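Only a part of the assembly is drawn; its chains keep their places, and the rest are absent.
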Amino acid sequence: MLPDADAAISRDGTSLILAYDHGLEHGPVDFAPNPETADPERVFDLATHDAVTALAVGKGVAEAYYPSYDDDVALLAKLNGTSDLWMGEPNSAVNWSVDYAAELGADAVGFTLYGGSNHEVEMAEEFREAQEDAREHGLGVVMWSYPRGQGLKNDTSPETIAYAARLGLELGADVAKVKYPGSTEAMARAVRMAGPTKVVMSGGSKADDRSFLESVAGATAGGAKGLAVGRNVFQRENPVEILDALEALLFEDASVDEALEHTSTVPADD
Amino acid sequence: MLPDADAAISRDGTSLILAYDHGLEHGPVDFAPNPETADPERVFDLATHDAVTALAVGKGVAEAYYPSYDDDVALLAKLNGTSDLWMGEPNSAVNWSVDYAAELGADAVGFTLYGGSNHEVEMAEEFREAQEDAREHGLGVVMWSYPRGQGLKNDTSPETIAYAARLGLELGADVAKVKYPGSTEAMARAVRMAGPTKVVMSGGSKADDRSFLESVAGATAGGAKGLAVGRNVFQRENPVEILDALEALLFEDASVDEALEHTSTVPADD
Amino acid sequence: MLPDADAAISRDGTSLILAYDHGLEHGPVDFAPNPETADPERVFDLATHDAVTALAVGKGVAEAYYPSYDDDVALLAKLNGTSDLWMGEPNSAVNWSVDYAAELGADAVGFTLYGGSNHEVEMAEEFREAQEDAREHGLGVVMWSYPRGQGLKNDTSPETIAYAARLGLELGADVAKVKYPGSTEAMARAVRMAGPTKVVMSGGSKADDRSFLESVAGATAGGAKGLAVGRNVFQRENPVEILDALEALLFEDASVDEALEHTSTVPADD
């Protein structure tokens, strides 16, 4: 963790990372709720929203679209990932070298680590190379820290999430992306464990507006410095509204209720 | 995916790739229907047909024949492949480095990825190297995207083919070669998933003229930008006729019936 | 083992290494007894104590904090380590290259070897690279020599600890960190086996002041040249007191009773 290494992918110290590696990780099924979202251009357009501090995509998508969005979007190069077609113990292929990511204009790199997997040692060593290569290029490093695999009994317990956050600090990530452990207290614990490494919450599968924003508010109340979100934005009918709401929540001190005013959802208690 | 990276192996944005790696992948059995096709020279001669935009062969065949066809044939260097003698979980040896392919005059490189195989991670990482080396040489990249292996229940379902096409985009292929998923609608879905990565249909095992041309027409109606074909050309008694027919279909707006006029087949409904 | 290679991490030939890799190796559970110790800054502050000759931390923690403590703390770069989430046969990921450790100002490198593990051969070869890279940078080498794994029946028997110490010498460590084998005689045997490689005792899990200091005194009476300690310092309510006591014991010829005067513990026989 280097101070300010995440500056290029954050705003006032907080990050809203729009993640769009679902085509690799989950496949077309994730675009089914909103078929047009299969088109990366729509997501690049969303990424120009002021609320979005970085867009996380894989190499092929970046090659095709980033040259047109270079000025308006910060690129978080998601280096590894594997298809859902494969059923083995969690692992992830390194699909993109840091050198080539830098050549394409990346502002930071992203890397998944499945702590607890039988491939943890191998993945950690690949992370070492990526992290040190990133330092040579002056790029920030975001770890998708997702304990998973044979050795894990409960991968979203507060203890596991706290450990996941700590791994980010120990191994040299500037930002650790972890699942929401379910409460502000549990998130605060994870944040404390990560020390100067910023913790961002993983958006997860689609929830209704209020639930989603409340979990974001819960996370930031616990000290999380933003979130990385995919499906909860692009699977929505009106993704711009939810980005407006997130901007209010994350950068304009709005409450959940105030933020919800940006969306067309009927308030839950009406 | 880089715009126009496939220009050297396409014509008006459409590709007709003559594939001839069967001697490695299937062995002599594929030459049995037409024994003279074991001779690569016959296939190189076919590749000079105007309809053919590239010839896909392995290193040894390219070394021996390509110097004589350099001016008339675009070379798609098929980098990996494995014999049918081996019975294990799908995998493929990298038999040709990109540097040496470039030295022999390759216009693009081809690489098989068995998504879903227990070797997917390893193959994807080999693909990374090949793809990035190809970029250094300014070569286009074609992925033979063939989900296969322990984790796959149905490797030609529309969903699997759509995922296969998407993998081409995500991992950085300019062209993704996939199996025909059986209908124009399913192919259209795959094409939509691949975004700017062009999808070409895999020719598959030999079919009668009409069936074959109808599947090609079905694929292109779904947005496929051509096909990669081997057995359906070289196993035919008169491969030039089928190439004439494909040229009409792919490049001259002919209908299947019009295209069939180039072949000596008795029309099916006569 | 090179004479004086450990000079930068010792004082009058004796080392008191403050080890703080628990966030990686054990996770947040090790900070539970004293939650503030999750904050690396507190441990860096402790490391400025005169008694401490080096602080052992991982890459991420060093990146974040060492620049501020460069003048006051000697950095022992702990190169490998693995989370407790993983349950397999003992192994350890190399998370930090020697080149980058040197760039961050390391004074020596630390490396775990699980002799007897099914990964012993692999780990020893990784140690070779680290050790030789360290020589190129003029850095001392500390081996955490911890026999462990399928082949081990008793990993703290005097015989095993003596073997562990010898591995340090044979493979080129300047300092071998081993578990306390339970008696001065057993430690003396380990020290004899290590020859010119200095042996330091591993602090282990938290014990009461007298027990802990008596084991340290037992080890040094057997020829150990200090200790590497984590939990027995940072999990204490008053870690400065125990460091004062250790300083007296290790560097000022104090007896255990004299050293205990630095702590607020009620003497055991009162």
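Order of writing sets the labels: A, B and C. Residues in every chain begin at 1.
Basically, contacts are C-beta pairs under 8 Å (C-beta built on N, C-alpha and C of every residue); 3 or more make two chains touch, one makes a residue touch a chain.
This one's a predicted model, so the numbers in the text were calculated from it and none came from an experiment.
Wait, 3 copies are placed, so what's the full copy count for the complex?
The complex in this structure file totals 5 copies.
Just so we're on the same page, only the chains that are shown with their structure count from here on.
On the document's contact criterion, could you list the chains that touch chain A and likewise touch chain C?
Touching chain A as well as chain C, we find no chain at all.
Using C-alpha centroids, which chain lies at the maximum separation from chain C?
Measuring from the centre of chain C, the most distant chain centre belongs to B.
Rounded to the nearest 5 degrees, what is the angle of the rotation relating the C-alpha atoms of chain B to those of chain C?
Rounded to the nearest 5 degrees, it is 145.
Same or different interface residues for chain A and chain B, judged by whether over half of the residue numbers are used by both?
different
By CA centroids, point me to the most central chain in this structure.
When every chain is reduced to its C-alpha mean, the one closest to the whole-protein mean is A.
Can you check how far apart chain A and chain B are, centre to centre, with Cα atoms defining each centre and the answer in Å?
A distance of 36 Å separates the two centres.
Roughly how many whole angstrom separate the Cα centroids of chain B and chain C?
Centre-to-centre distance between chain B and chain C: 59 Å.
Please set out, as single numbers or ranges, the residues of chain C touching at least two other chains.
none
How about chain C: which of its residues touch chain A in the complex?
Interface residues on chain C, with respect to chain A: 21, 23-24, 27-29, 31, 35, 38-40, 58-61, 63-64, 81-88, 91-97, 100.
Under the touch definition given earlier, write down the residues of chain B that touch chain A in their complex.
1-3, 115-118, 120-122, 124-125, 127-128, 131-132, 135, 147, 149-152, 159-160, 162-163, 166-173, 189, 192-193, 195-197
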